[in-house]
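Note that this complex is displayed minus one protein chain, with the remaining chains in position.
What follows is chain A.
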Amino acid sequence: MSVEGTYAPKPGAAPLPRMIRAQALLETRTLLRNGEQLLLTVVIPTLLLVLFSAVDIVDTGAGERVDFLAPGILALAVLSTAFTGQAISTGFERRYGVLKRLGASPLPRWGLMAAKTCSVLVIEALQIVLLTVVALALGWSPHGNPAAVALLLVLGTAAFSGLGLLMAGTLRAEATLAAANLVFILLLIGGGVVVPMDKFPQGAQDALGLLPIAALSDGLRDVLRHGAGLPWADLGILAVWAVLGLGAAARFFRWE
């Protein structure tokens, strides 16, 4: 009688859904444990929402300030997770060879990307719940069709993920860290998040309006503040960014 050795080969991949779920859970846990990421995705949006609602720093036009701010802050939350957070974490995973190591595991690359997307969506859902509760406490009265809001959020996530992954997959990790934070600040100011677009000169407004963050915050504002149906122009801008960003990321992303 022979006893099978401890290491006797018995290879096999786990079922795909199990692999993707495990990877998504690991990525989510890692993000939630990371202090800098939480500062970016939770603390900054919440602080901005509370601060700009309570104090008259910028003139947000007629109506309750929170009704103007809440949609912009939701757009910022998507930006912080899908773009900045994902770019930085993926950039460092690439730098430390984590992506390379996973590349030799049974998890296919598209499965890894699917897991990253799931993880981003989970974090966004947590952000949206938190920010909605805070905004409601500040007197927010949202309007519009939740399905239109969800569509905007999903397209915004796709656009920002593409751009974030493009950056993470082509630049050095340190450059990604610096650039992703810089872009976050610039888009926070110039993307209609807390400062109304009509504060900028007309020419600048036209250009800034084409930014994905501007399209997302403007679209969310149309729906949530004014009860608009589907903001087609904004959805169109986000769709173009999503196609360009994801296409370029798929083409240029380097795994090592």
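Note that in this section a residue touches a chain if its C-beta (ideal position, glycine included) is under 8 Å from a C-beta of that chain, and two chains touch if they have at least 3 such contacts; residues count from 1.
Keep in mind that, in the parts below, contacts and distances are computed from a predicted model.
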{"item": "Which of \"ABC-type xenobiotic transporter\", \"TAT-variant-translocated molybdopterin oxidoreductase\", \"Sarcosine oxidase subunit alpha\" or \"YIEGIA protein\" matches, in UniProt, the chain that is not displayed", "value": "\"ABC-type xenobiotic transporter\""}
{"item": "Residue of A:L26, A:A150, A:A207 or A:V243 touching the missing chain in the full complex", "value": "A:L26"}
{"item": "Residues of chain A (touch criterion as defined above) contacting the omitted chain", "value": "4-14, 18-19, 22-23, 26, 30, 33-34, 92-93, 96-98, 100-108, 256"}
